[in-house]
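The other protein chains are all here in position, but one chain of the complex has been omitted.
In this document, chain identifiers A and B correspond to the written order of the chains, with residue numbering beginning at 1 in each.
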Amino acid sequence: MEPLIEVRGLRFRYDDGTLALDGVDFQLFPGETVALFGRNGSGKTTFVHHLNGLLAGEGFVSVCGLRVERRNLLAIRRKIGLVFQDSDEQLFMPSVLEDVTFGPLNRGLDTTAAIETARHALRDVGLEALAGRAPYHLSAGEKKRVALAGILAMEPEILVLDEPTTFLDPPAQRDLAALLRRLPQAKLVVTHDARFARALARRAVFFEKGRIVADGPVGEIVERFQWVPGTTSGGEAGIQPAE
Amino acid sequence: MHIPDGFLSTPVWISLDAVCVPAIGYAARRARQELEETRVPLLGVMGAFVFAAQMINFPVGAGTSGHLVGGALLAIALGPAAGVVVMTAILSIQAFVFQDGGVLALGANVLNMAFAGVVAGYLPYRLWGRRRLAFFAGGASSVLVSASLALSELLLSGVPMPRPVLAVTLGLFAVNAAIEGAITAAVLEGIHGLDAGFVRHPEGTAPRTLAGVAMVSVVLAAVGVLVASTHPDAIEKLVERLGGPARRLFAGPLADYQARFFASPWLQKAAAGLAGLALICCVCLLIGRLIARQRSA
Partner (left out) sequence: MHHVVIESWSRGASLLHARDARVKVIVLLAFLIALATTPRLTPAACACYAALAIAGILLGRLPLGPLLLRAAIVLPFSATFAAFSLIVGDAPRAAGLLVKSYLSAAAVLVLVGTTPLAKLLRGLESLGAPRLLTLVVQFLYRYLFVISEQAQHMRLAALCRGSGPRPLHFRAAAGAIAVLFARSYQRAEGIHQAMLARGFAGHTQLLSSTRIGLRDLLFLVAGLSLVLALRASLGVLWNP
């Protein structure tokens, strides 16, 4: 099976000299969902921004068979959709419908086709009723789903979600997990939430200081790196419950 | 000072709207040249930022508080053309959505605050660079020029202002100008402290004398118009002296009507005032063009 994403020896240094990525190797196969764990600043978001060409470093990065370089960027950005952590930065148009049509219009669809595609995507996330609303009065969960619709409207093969549960309350987190499980695309989920990751992914990678130091089943990675903050029963590591 | 509808007399608001339309088109084209289209969100967000910042209270003593207007801040942070566009966007939203300033009067308010205010706010920085004094002078002259122009337009339209009130108003202008200068300087220093890249040295190699002359002429023109509009007699004498040759130029079958037309006092006042305002606009546009040419040289 050909990997959808192939990364070899990716290195990236910021303008101020910080080495953000120090030789990353990674592969994503069709139908897979992979969780990306790691401390803040370990390079997860930086890595993910190399996959759609927002950043360019040294090394080999290929998405759906296309090398990530300037002449392929438009095509690549149709294949891989990135849902940003801050929904307010992602939903920048005056209404939900206009925002979701942004991607299709950029692809060259005419108004009617773009609106049709947008409505379809909004139906997929269950928010067709909100088409005429302004984005900034939606709840965090609704914003996240609209952002997802905006990406789905581009009909990508890969979905990348950067810390999608930030600001979401537990019910919204559950709804999002259920929605994502229904979507057939391969997925990369950057997250701190081990439970959310386990609901979606079988495989996880762990970032540390700009490199991937572990790659394996989700449960194993969580266990090995003690990636559990909350209170637990059953003796797992974590913060002890208050007395 | 946002002028509502119903205050300005017909010749004043019509001519200001007429000048404003091509001026905005020009500013938009220049801003487009200077920034790629991907910067549109930045301009919008900066506009929202200034809008939000205008609502923050700055205590200035004696229980009063001042507010930022932001013309100079925008000009220095984004460049004059972008500053004009963003300020115009702010004023448009204020007029339509918040009823702060009229719709017919939008031309006047835009010329006062988005053009004259922004250019006047930019010139000291262009002249003296990243100095606290330049920031202060930018903020202060921005408010002085835009407020003087607004007041002149009101006076030209015949809006009554008793002498003592006029004196107090001018005093308030000076106070507001100082406040704007202080806030602008403090904020720009804060911004520079956060990231030196935000406030760069002004670009271009235009000679300082040019910017200096521009600065002085803009302020003088605004003050001149203000003075002129408060002394209508002097204007009438001036226009009478100039009106003679003008009348001969327009001789024709309607000469009689035209003679009465030109003799009417309000027209003389309006014409003189408008000539002054047109002078300011031309000066600003000329300056803009010269600075731009120097930049690209």
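Everything below uses one rule, namely that a residue touches a chain if its C-beta (ideal position, glycine included) is under 8 Å from a C-beta of that chain, and two chains touch if they have at least 3 such contacts.
A quick note: this is a predicted structure, and the numbers were derived from the prediction, not measured.
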Options B:Leu43, B:Leu111 or B:Ala214, residue touching the unrepresented chain: B:Leu43
Interface with the undisplayed chain - residues on subunit B: 4-10, 13, 21, 24-25, 28-29, 31-32, 36-38, 40-49, 51-53, 55-61, 68, 77, 85-86, 88-90, 92-93, 95-100, 102-104, 154, 158-162, 165, 182-183, 186-187, 189-191, 193-195, 198, 264, 266
Interface with the undisplayed chain - residues on subunit A: 49, 52, 54, 74, 77-78, 81-82, 84, 86, 88-90, 92-95, 98, 101-103, 105-107, 110-111, 114-115, 132, 134-137, 150-151, 154
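Everything below uses one rule, namely that only the chains that are shown with their structure count from here on.
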Centroid distance [mean C-alpha coordinates] between subunit B and subunit A, Å: 47
